[in-house]
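Missing here: one protein chain of the complex. Every other protein chain is in place.
Note that the chains are named A and B in the order they appear, and that numbering of residues resets to 1 at the start of each chain.
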Amino acid sequence: MLHLIVFLVFGAICVAGAVNLLVQSHPINSALSLIAVMGSLAVEYLLLGAEFVAVVQVIIYAGAIMVLFVFVIMLLNAGAEERTKGSQVALILGVPGTMLGSLLSAWVLLRHSGTRSVHVGAMPGPPKEIAQLLFHDFLLPFEVTSILVLIAIMGAVVLAAHSDSAPQPRKEG
Amino acid sequence: MSKTGVRKLNLETFIIVSVIKIVIAVVVLLTAVAYTVWLERKVVGRIQNRWGPTRVGPFGLLQPLADGVKFLFKEDLTPPHVNRLLYVAAPMIAVIFALTSISVIPIGDWITIGSIHTPLQITDVNVGLLIVLGITSLGVYGVALAGWSSNSKYSLLGGLRASAQMVSYEVSLGLSLIGVLIMAGSFDLREIVNAQSGTFWGFIPRWNIFQGQFVAFFIYLMAAYAETNRIPFDLPEAETELVAGYHTEYSAMKFAMFFMAEYANMITVACLASLLFLGGWHGWLVGPVWLREILPVFWFLLRVFAFLFLYIWVRGTLPRFRYDQLMAFGWKFLLPLAIANLVITALIVALKA
Partner (left out) sequence: MVPLSYYLVLSGILFTCGVTGFLIKRNIITIFMSIELMLNGVNLSFVAFAAQWHTLSGQVFVFFVMVVAAAEAAVGLAIIIAVYRTCDTLNVDQINLLKL
């Protein structure tokens, strides 16, 4: 019972944050609602027993990736977005379309999944066992991912660097 | 000191005990924050050959009370054209995350009061160390949003610089702790402390700092100074540089909340250092049974006090880094050193096993 209540409360916060992301016009408000979504998702992961994944979600997603987003929004300081013709068309067609899609998939999922339930902490994910999997069965993806991150670091540094890198020669006289 | 073989508490008792622990922890932490401010003012004053607060109460001990009253009665200005919601929320975010990390920090062993056998910790989770790191990384938002919402150039620059500094040194902070983790084999703070019990040859305690994590301790120390924006890394909030950085436009209670958040972060970092490097609560246990249960708490607080004193001592002694020197130090010196420490520790542990 308590499980259901906690799930519904944090699920409601997730959905409210996601909808708020769509509704707000200034990107900083969207970023903050996304942080709220990620925080409540971390609680949902904890309910399923995935403690390591929940904490990593907070540290990496909410604590590093979203900080990056907030930095860029603050640096670029572009302001709220305006309504254009294209965005109105997308609004009129897009919102009902995706709502229809989501209602359809929700109906199918709720009707045809049987009565399988999960209890609190259904799949405990202690760091030791995740590390076992990560460094034995999934070693190759792990190493490839680390190379991917290295490439991303180099790419980000090159792309965001200032274009005028060479200093101008000082004028004489 | 066991989790098995003892009758577990039922739900109602557990909730009541937890609420009592939370109340005690918050009250003690807030008082500690206030008296850390007093300690800093006294010690820095003595380093600078002056008295520090002496008028309010004996040795100026009631100075934090006077400061609290001052902050409550000061005029709470809100500059025009600020983003109201974020302006009010930023100090609250900073304080909430600064005070939350106390919930996984153990200050002593399991104690038995009457029929209740409970750890001296609000909650004992398997991933306690990661939770503290996560809360530290969330604390960056208080600073960044304060700088952004104040609608002032000094605040924005100070906020961006401070949050870039905090994010950069978080990496070295985390990496310096992995050496300790490899040696203890668990993220659980209680188990890491218990791996440091006992002594070498009868008198050198088995603290992690003596077990080879000496370099890691100093990396942690420097990264902690940078995380909490303290001298020598406090350029983003120094008065002579950016007026006051991200809390320029804040007055009265909101400013006091930033202040409290900074000192609460200091105390959290000091507690973590004592747990991970200085042996936690292990020390001489003498006397009757009730004394043996209280002494570990005393040893732990002594270590935390020593670390805080070191913080304040460094503040009174060193000049501050320039911002580019600060970032270069974090990325080009501290990070490679932390990685080297991690590799060497892992090698030694693997070769021993």
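Criterion: a residue touches a chain if its C-beta (ideal position, glycine included) is under 8 Å from a C-beta of that chain, and two chains touch if they have at least 3 such contacts.
What you are looking at is a predicted structure, and each value in this text was computed from that prediction instead of being measured.
A.B. asks: May I ask you to name the displayed chains that the omitted chain touches in the full complex?
C.D. replies: It touches the following shown chains in the full complex: A.
A.B. asks: For chain A, which residues lie in contact with the unshown chain of the complex?
C.D. replies: Against the left-out chain, chain A lists 3-4, 7, 11, 14-15, 18-19, 21-22, 27, 30-31, 34, 37-38, 41, 44-45, 47-50, 52-53, 56-57, 60-61, 64-65, 68-69, 72-73, 75-76, 78, 81-82, 84, 86-87, 90-91, 94-95, 98-99, 101-102, 105-106, 109-110, 113, 115-119, 122-123, 125, 129-130, 133-134, 137-138, 141-142, 145, 148-149, 151-153, 155-157, 159-160, 163.
Simple rule for what comes next: only the chains that are shown with their structure count from here on.
A.B. asks: Once bound in the complex, which stretches of chain B touch chain A?
C.D. replies: Checking each residue of chain B against chain A gives 83, 86, 125-127, 130-131, 133-134, 137-138, 140-141, 144-145, 147-148, 156, 159-160, 163-164, 167, 186-187.
A.B. asks: What does chain A use to touch chain B in their complex?
C.D. replies: Interface residues on chain A, with respect to chain B: 28, 32, 35, 51-52, 55-56, 58-59, 62-64, 67, 70-71, 74-75, 126-128.
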